[in-house]
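Written below as C-alpha cells is the structure these notes are about.
Note that one protein chain is taken out, while the other chains of the complex remain in position.
Order as written gives the chain letters A, B, C, D, E, F, G, H and I; numbering starts at 1 within each chain.
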Amino acid sequence: MAMFHVRMDVSIPLDLDPAVRVDTLAREKAYSQDLQRQGKWVHIWRVVGKYSNISIFDVESPDELHEILWNLPLFAYMTVEVTPLTTHPSAIPS
Amino acid sequence: MAMFHVRMDVSIPLDLDPAVRVDTLAREKAYSQDLQRQGKWVHIWRVVGKYSNISIFDVESPDELHEILWNLPLFAYMTVEVTPLTTHPSAIPS
Amino acid sequence: MAMFHVRMDVSIPLDLDPAVRVDTLAREKAYSQDLQRQGKWVHIWRVVGKYSNISIFDVESPDELHEILWNLPLFAYMTVEVTPLTTHPSAIPS
Amino acid sequence: MAMFHVRMDVSIPLDLDPAVRVDTLAREKAYSQDLQRQGKWVHIWRVVGKYSNISIFDVESPDELHEILWNLPLFAYMTVEVTPLTTHPSAIPS
Amino acid sequence: MAMFHVRMDVSIPLDLDPAVRVDTLAREKAYSQDLQRQGKWVHIWRVVGKYSNISIFDVESPDELHEILWNLPLFAYMTVEVTPLTTHPSAIPS
Amino acid sequence: MAMFHVRMDVSIPLDLDPAVRVDTLAREKAYSQDLQRQGKWVHIWRVVGKYSNISIFDVESPDELHEILWNLPLFAYMTVEVTPLTTHPSAIPS
Amino acid sequence: MAMFHVRMDVSIPLDLDPAVRVDTLAREKAYSQDLQRQGKWVHIWRVVGKYSNISIFDVESPDELHEILWNLPLFAYMTVEVTPLTTHPSAIPS
Amino acid sequence: MAMFHVRMDVSIPLDLDPAVRVDTLAREKAYSQDLQRQGKWVHIWRVVGKYSNISIFDVESPDELHEILWNLPLFAYMTVEVTPLTTHPSAIPS
Amino acid sequence: MAMFHVRMDVSIPLDLDPAVRVDTLAREKAYSQDLQRQGKWVHIWRVVGKYSNISIFDVESPDELHEILWNLPLFAYMTVEVTPLTTHPSAIPS
Partner (left out) sequence: MAMFHVRMDVSIPLDLDPAVRVDTLAREKAYSQDLQRQGKWVHIWRVVGKYSNISIFDVESPDELHEILWNLPLFAYMTVEVTPLTTHPSAIPS
C-alpha cells in the first residue's frame, strides 16, 4: 500500500452560480465520504481559519491517488500539495 | 481537546559527537513512544526522502503541545511548523 | 484555555456591490465587537498601511477559533494565518 | 504613543559557552521584565513549537523601539520582524 | 517624530473607467504634494521600470502614517510595505 | 508500481576529509548503478550548472523509495524533493 | 543534441468557451503525440494531484525547444519552467 | 554611461481586443528596434519556454532607462526587474 | 546623475576577532561619513530592529556605485540589494 499526505486549499470563485456551488459541494462531500468508507481516505481534518483540509490517503499507488484527486468535484477550484509518507521508525503499531 | 498537525524537519550537525547523537535519538524515540501510548501523539509518519516527520497531536491545549515540543530531545536540531486542526464537515466518525 | 495570534489580510473585490460591501462591513464590525465583549477576541490592531489586522484570541479550543473565523462576514475576502501561542517564560502576570 | 508588533526568532549557536548562554538568558529575562513593568513591553507570548516570541510594544517612537531591540542581550542571535500597528476601527476601548 | 520607509506598488485594473483613472491620479498627486509641502512626505522616488514609489515619511506616529496611507486615493490599487526607520549611528547631521 | 520524480541537490562540506569524500562518492555511484541495473532507478540526469540530479524511480511503493533514498551514501549532504508521478493521458506507449 | 527537463503547470480559465477548451485539448494531445513519435518529446508524466506535467525533451538546441513550447496549443494557459540537463556521471548506458 | 540588465515577463490579458493586441505588439517591436538601432537597447533575447525577454541596456542614466521602460507599449502587461551592471574585472575588451 | 536605493543587511560572524571587528566598524563609519560629506551617500537610515541600513546614493553611474559598495569595509559581511531610482512625477522640487 501507499500512504500520502495531501493538503487541499479551496478557492471557489465568488461569482460561481449558487446552484452550481451547492451541487458541487454536495457531490464533493458524498465523494469524500464514500472513499472514507472504503478506507482509502483515512483522515480528513479542516485547517483552522482556512478553506483547506489536510488528508491522509492509503491507496494502492500514486496512480490511484491521482485518479481520486483528479475526479474531486472541487478539483478545478483547488491547489493540491501531495507528500508521500512512509512508516516512521518510532511509530508504535496502532 | 485540541488537534494539531506538526511537521518536524530534523537537521543534526554532521560533527555532533556520535555518542551524543545515539543517546539523543534513543531518548527521542522513547519520548515519542511514551506520548503515543498516552494517546497524545496520535500519528507520526516519515516524509519520504527527508529526515522529517508529519505528526498529529491530540492534546488539552496549545500550552500542552508547546511543552511536548519544547522538551523533544531533538528540539534544538529541528524546524517545527504547527498547524491547528479542527473537525472537517465531511469527516465520517471513525 | 487556548491563545491564538491571527493575522487577517482583507481583499474585497473592487466591483463588489456597494450595498453588499457596506452591509458586510457593518456585520463584520458588530460580529467582532460582540466577541470582544465576550472576552474571546482579546486584541485587534490595524496593521499600518494595509487592509489587515492582527488579533489575539482567547478561546476554548482550535475548534471554537475555527467557528469564529469561518463565520466572519468578511471571511470569503480574507487570507488568514493562525499561530498558536502559549505563555512566555519571561511574561510577568498582567 | 506608537504601537509595534515584533516577532523575534531566536537561534543560539549550539556551541555557545554554556556559562555565556545561561548569563545571556538571565539578562534577557530581566531586561524584558523591566520593560514590561515600565509598560513599554505590553505583551509577550511564546510561539507554540518554536524558540520565538510575538510581542507588542507601546513606546514613544520607532527610535525608542530600536534602542530597546538593539540592546536585547539575545539580539545577536535573533531575527526580528517589526510591524507598526495602529488602532483598529472595530476595537472597543479596553 | 517617527520616520518610515514606505514602498508602494501600484496596480490599476486595466478596465478601470478612464475618467475615474484620470481623476484618481490627479487627486493622488495633489494629496501627495500637499503632504510634501507639510514636510510629512519627505521624499518620493519612482522605482526604475516599475509603477512603484519608495517614499520616506516623517510623522508624529504610526497612527498618523496609517491615516495618510489609508486615505491615498490610489490605496485600493496598492500593495504597501512599511519599514520603520531610526537614526543611523554613522549619519552626519544634514 | 509507483513512479517518482526526485530532485537531489548535493552540498558536501568543503572541509570534509578528502578520503571520506572519495569513498562516499564511490559508494554513491555503485549504489546508484546497482539500482539502475535493477530497473528501479530508471533515469538520472545532471542539472546543468549545479551539483544536482533529477531522477525517475519506478518502485513498489513510497516505502521502498524512502529506503532507497534514506540509504544513499550522500543522503546526509542532500536536499531531496520527491514528486509522485502517474501516467499522462497524452503519453504514447514507449 | 540537447536534453531539457520541462515542467508545465496548466491553468485554463474556468469561463473558457467549452468548445474552445475541447478543441484546444485535442490539438494539444495530437501536437504532443506527434513530437513523441518524432523522439523529441521523450517523456511526459502527469504530476499526481495537479494539472501539470513533467516532460523530458531531446532536441537540437534551445531554439528548437522554444519553438516547440511556444506553439503548444495550451501555451497561453501554462506556466513553464525549463531546466537544461546533461549526462550524469553515474548514469549507465540504457 | 550606465549598463542595466532588464528582465521583462509579459502577460497579456486573454480577453484583450485582438486588434488592440496586434497593434500594441507592432508598436512594441518598432519601439524596441528603434532603440536597438540607437545602440541603447544593446541585447534582447527570448527566454526559452516563456513570454519573457532578457535585455541589456546601455543608457545615460537610470532616468533615461525609466523613460524607455515606462513608455514600452506593452508596459501595462509586464513585470519588469532591473539589475544595474558594471564592468567585470575578468571581462576582456570586446 | 544616478540615484540608487541600497539596502544593506549586515551579519558579522560571532567569532570574528574583536579587534578586527572594532577596526572594521570604525573604518566603515569613516568611509561612510566621507562619502556623505562628498554628497554621494545622500541618506542613511537604520532599519528598526535590524542590523541593516537603507541608504540613498547620488552618483555618476552604476560603475561608481559598485566601486563604493565593493570597497565598504563591511562588504564581506553584507547582503546588498540595489534599486535604481528616478524622479517621481509627483515630487515637488525640494
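In the analysis below, a contact is a pair of C-beta atoms (placed from the backbone, for glycine too) under 8 Å apart; a residue touches a chain by one contact, two chains touch by 3 or more.
It should be emphasised that the depicted structure is a prediction, and the values quoted were computed from it without experimental measurement.
For the chain left out of this panel, the touching residue among I:10, I:25, I:42 or I:80 is I:80. Residues 1-4, 61-63, 65-66, 82, 84-87 are the ones on subunit G that touch the missing chain.
Against the chain not displayed here, subunit F makes contact via residues 14, 46, 48-50. Interface residues of subunit H with the unshown chain, by the touch rule above, are 3, 5, 28-29, 32-33, 36-37, 43-49, 53-54, 56, 83-92.
Please note the rule applied: only the chains that are shown with their structure count from here on.
The minimum number of touch steps linking subunit D to subunit I comes to 1.
Graph distance from subunit D to subunit H, where chains that touch are one step apart, equals 2. Between D-I and the choices A-G, A-B or H-I, the pair with more than half the same contact pairs by residue number is A-G. One inter-chain figure worth recording: subunit E and subunit I are separated by 23 Å, centre to centre, where each centre is the mean of the chain's CA atoms. Within subunit I, the positions touching two or more other chains are listed as 3, 46, 48-49, 83-87.
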